[in-house]
Structures are given as structure tokens and as C-alpha cells.
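Before any comments, here is the structure.
Only one protein chain is missing; all other protein chains are in place.
Take a look at subunit A:
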Amino acid sequence: MPVRWRKPGRLVDPLDIAGVPERIDRDGEVVVPLDEDAALAAIDRLAARQVEAVAIGLLWSCVRPDHELRLAELVTERLPDVPVSVSSRVAPVVGEYERFATTVIDASIARAVASYLGRLDAELTALGFTGRLLVLRTGGGAEPVARTRAAPVNSLRSGPVAGLTAAASIGAALGHERIIATDVGGTSFDVGLVVDGEAQRSGRPLVDRHPLAVPAIEVVSIGTGGGSIAWYDGDLGALRVGPRSAGAAPGPACYGRGGTSPTLTDAAAVLGYVDRLGGDVRLDVAAARAAVGQLCGPLRRTVEQVAEGIVRVATDQLKDLIRRTTIQRGHDPSAFALFAFGGAGPQYAAWYAAGLRVRDVVVPPFAAELSAYGAATGDVVLGAERDLPPTPLAEATRLLDEEFATLDEDAAPGAVRRRAVSLRFPRQPRTISLPVDRWDTPAALAALAAEFRARYERVTGQGTAPPELTVEVVAVRSEQVSAMPPGRLPRPPREPARPQRQRVAWFHDHARECPVYRWTHIGVGQVVAGPAFVESDQSTLVVPPGHTARMDERGCFHLTDGEARAR
């Protein structure tokens, strides 16, 4: 419900906040000098509270960090073993609420992250590991442990991002520059976009409703997944799915762990789309039928009809989220390939991809573990980002000179430097980030502005970026990217596979005898015609009637239906 009637819990107890007299203005002028005596008194008070970490946030530190850095020195002198997070280092962006919240989150996880990574590093060394330990970033790629320990907030929610970057790299190999990456799990559905080979960044990321002002790849989530509970809404006269979820405990009824509510996974079990959990645990179909059967009365339908309804309602929610992440941002899904992964992505891709008119529906190998694959193969990225006072792009040469001079790190051997600027029209909340390598001449800046206008119009329509509107630069980013060796995917066998067995499943209100294949046995170029199932120990690809799944030489399935073939 509405965002502000109940606020999220406080990130920090008010008693653990200490104010310190000082003030810097937006131009970086010191209006009130830092009162060091007052600062020491405040630090003593926090010390008496036995704080575990300290976050420092001062107004306009993003423009002039002096006071914050001095405070950090004072804190470290008094509390040498306490981790200190400084807002101008963690999130140098304009907007104190977002910056401070991010810094507090950073401080609050600092100790746990440092201790965990320290132990991990030690144990790996003890086990004889000689490689370099890297940690995923929510902004994409991975970074050395020391970086993460300096600003652990950058590792939050990086798991789903790895799935997206894996999809981007597999997609690049397949020649797909534009990708809708979809991850269906037990409790959530995540969508991210790759446009022109780049994972799309988020404007205003949130964690548990708290803002996160660090570079982040955008992964949009809803709570629809295999565990989502279906129910009959008598007031509305509608079959609904979610927002309640059976979660992992008790889980769907068919898991046999005491769940009795009908979930999406139960519907799939009733329909015969899945019959095992993991490699060998058989699903309790009778329990699934009993759970789904509770809805037969009010809906005046058979248990299979209800189950098909649940699959349609749930997968349409997923489709609505895909539409929102593409169309809302001005992207036409028909220019994209859709990647379906996560434990249940291959199970429902045929439904939620239908009607989107995407170019290709790809089910990658390791669909259930794609995020782990992405983590293992992601580039090493060392980067920094910084907000600028909004400045007309045409006048920004000197500013960019200075900013990049500060941001650019010493070149690492073999690394590629990538610089980008965030542009917008005056005061707009949404910015467009563009790669930049020259900003020294009016012509170079004009070309950048033209590129911005073109991108903007692509999103918001022809004629919406008139030349009289000023283009502002509001942020800069500089990254050093060291490519990891590409992951080696196992090649599928040369020989086509034969079905291992047959199983009855329901499609369009009819029971059909369907072949069941072993995922790893499907040969290169083999076309599996629906209705059919392709199973691995982790997931099941459902190929409904009228659909086909073709295996390519990289181990990816390409799912097509009648509509796609007709085009």
C-alpha cells in the first residue's frame, strides 16, 4: 500500500545520531567551520554507546569532502577498530537523504562483510587457493576484496545482477545486442535489460524501501514466483495469484512439507509440467490436486482448468512486468531477445514470452544457476562515479577535464578504461548515461548532445527533445574493466536424444501424452516439438503444443511458437 503511510524501519536509532556544527554550501564554500571540540564530544558520546560502526554524512560533502574526511580522522583516532563509512566516499552524489541512507547501510554491514570476507580469504588460503578472490558489484562486474571491504554497500543485491550480465555475455555470443533477462524463482520474478550490449543502469535503486545511491544495474522485481498462492477473490469475482507466497516453508503443497495453499508450482504439478523437485524427490501430485481443488467450487471448473488458469494469471503478471520494463522506458520488445532462466524460468517462458513478439526466446544452459555462471565469468571492474552540479553540456569541457582527472585511476595492465557521462534535460529525474571518450571541443560535445537527443527521442517519441532545451551533464563515471577469460560452456552432444519416458500433461484443457527428454542429452540442432518436456536436475523446460525448442551449438535452447514461425 501507499508508500508513506507506514515508513520503513529506521536505519539507525536516533540516540545513535550525533550532530556536529559545520556547514558547507553548494559551491563548496565553508559557511561554518568544523567545530572539532564539539566533534570530539559527539564521538565520545557515540563511543559510550558502544557503536559498532560509524557513518559520517555532512551536507555538500559531495562537493567538498574536507569536513567529512577530518571527522573520519577524528573518529579513527578515538575508535581505531570501528569501521567508518564516509558519505563523500561511499556515494558522492547530490541529495543528502539518499547519500546518508546509503552510507548508513554501508556502515551497518561493514563489520559483518569484513569479518566474513576475512574468514573466507583465510580459509581459502589455508586450502591452498592461490587465485584472486573477487566480489560481485551491484553496479556490474566484480572487484577485489579490498574494494568491497572499503565500501561493502556496493555488493548488496549483486546476485541478480550477475544473472543479467551472464545473459548479456551469452547474448553477445549469439549476436543479440538487446536482451530482456528474466529470472523466475520461488518467491520472485526479476527482469533486467541489456541495450546495445550494455546492462541498463538504475536511476533510483531501493533496498527495502531505502534508497541506494551507488551505481546499480537495474533489476526490477515482483513477488510472483513458484510459491505464489492462488485464491478466489469473491468480492472481485476473479482468480488471483499472490501477493501472498508459501515461500520456502512450508512451500507449495506438492513439496509435502505441510503446505496446503494452492501455489503456482502446485498448478504446474497438477498439469504434469513438473513431477520432481531437484534430481530425485517426487512431487506429491495428490497434495497439489487437493490444494488447487479448493478453488474448483467457486470457479465452477475442473482442477486442471483451475490450474491452467493459475498459470495464465501468474505468467501474465510476469508479462506485465516485462512490458513495463520495456515499453515504459520506450523500448519495443520486438527489438529484443528474451532470456529465461532461474529455477522456473524455463517452465513458464512459453507463456510469458507469448505475444511480446520478441526476436528470440533463449533458455541458456545452467538456466537455474545462471547467476553463479555470471559471477564466475563477469569482468573485473574498478570504478568510481560522482555527481556534478548540473552544468550545461556545451560548457562542460573544463569541468569534465577536472572530474575525470580525479576519477581516473592508474591504468591496470590489460584493462580498458570506460568513461561515461549522465545527461538529462533540466531537472528531469531520469538521466541517460552515454560512453564518452572526447569532450575537448565544441564539436565533440555537440555530438554527445545529439546522441543524447536521439536516445531520448527513442524513449519518449519524436519531437520530444527540441534543440532549444538545454542538455545538462549531472554525473560522471570512470571504470577500468579487465575482461575475464570467457566461460567455457559444455558443448551439447552431436547425436540427437530420444525421449527417456512419456508423461501425461494438460494443455488447453486436454490431456496429452508428452515425451520427456534429458536436458544434457539433447543434440546440437535437435528440434524438440511440443508438447514435450526437457528435464535437468534443476529445472524443466516446458514446450507446449505448437511450440518448438531448438538446441544450438552453445547449449542454448531457442523456443518458438506458431506466431514466431509465421513472421
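Going forward, contacts are C-beta pairs under 8 Å (C-beta built on N, C-alpha and C of every residue); 3 or more make two chains touch, one makes a residue touch a chain; residues count from 1.
What we mean here is this: contacts and distances are computed from a predicted model.
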In UniProt, the chain not displayed here, chosen among "Phosphate transport system permease protein PstA", "Dihydroorotase", "ABC transporter ATP-binding protein" or "Hydantoinase B/oxoprolinase domain-containing protein", goes by "Hydantoinase B/oxoprolinase domain-containing protein"
Full-complex touch with the removed chain, picking from A:Pro14, A:Pro80 or A:Pro467, is A:Pro14
For the chain that's not shown, point to the residue among A:Gly278, A:Pro426 or A:Pro442 touching it.
A:Pro426
Quick one: say which of A:Val75, A:Val313, A:Val362 or A:Ala532 touches the chain that got left out.
A:Val313
Hey, which of A:Arg240, A:Arg359, A:Arg417 or A:Arg512 is the one touching the hidden chain?
A:Arg240
In the whole complex, not just what's shown, which of A:Arg119, A:Arg209, A:Arg276 or A:Arg324 touches the removed chain?
A:Arg324
Interface residues of subunit A toward the undisplayed chain are 2-7, 13-15, 17-19, 23, 25-26, 31, 42, 45, 59-60, 62, 94-98, 203, 232-233, 235-240, 299, 309, 312-313, 316-317, 320-321, 323-324, 327-328, 355, 389-390, 425-430, 460-461, 463-464, 466, 468-469
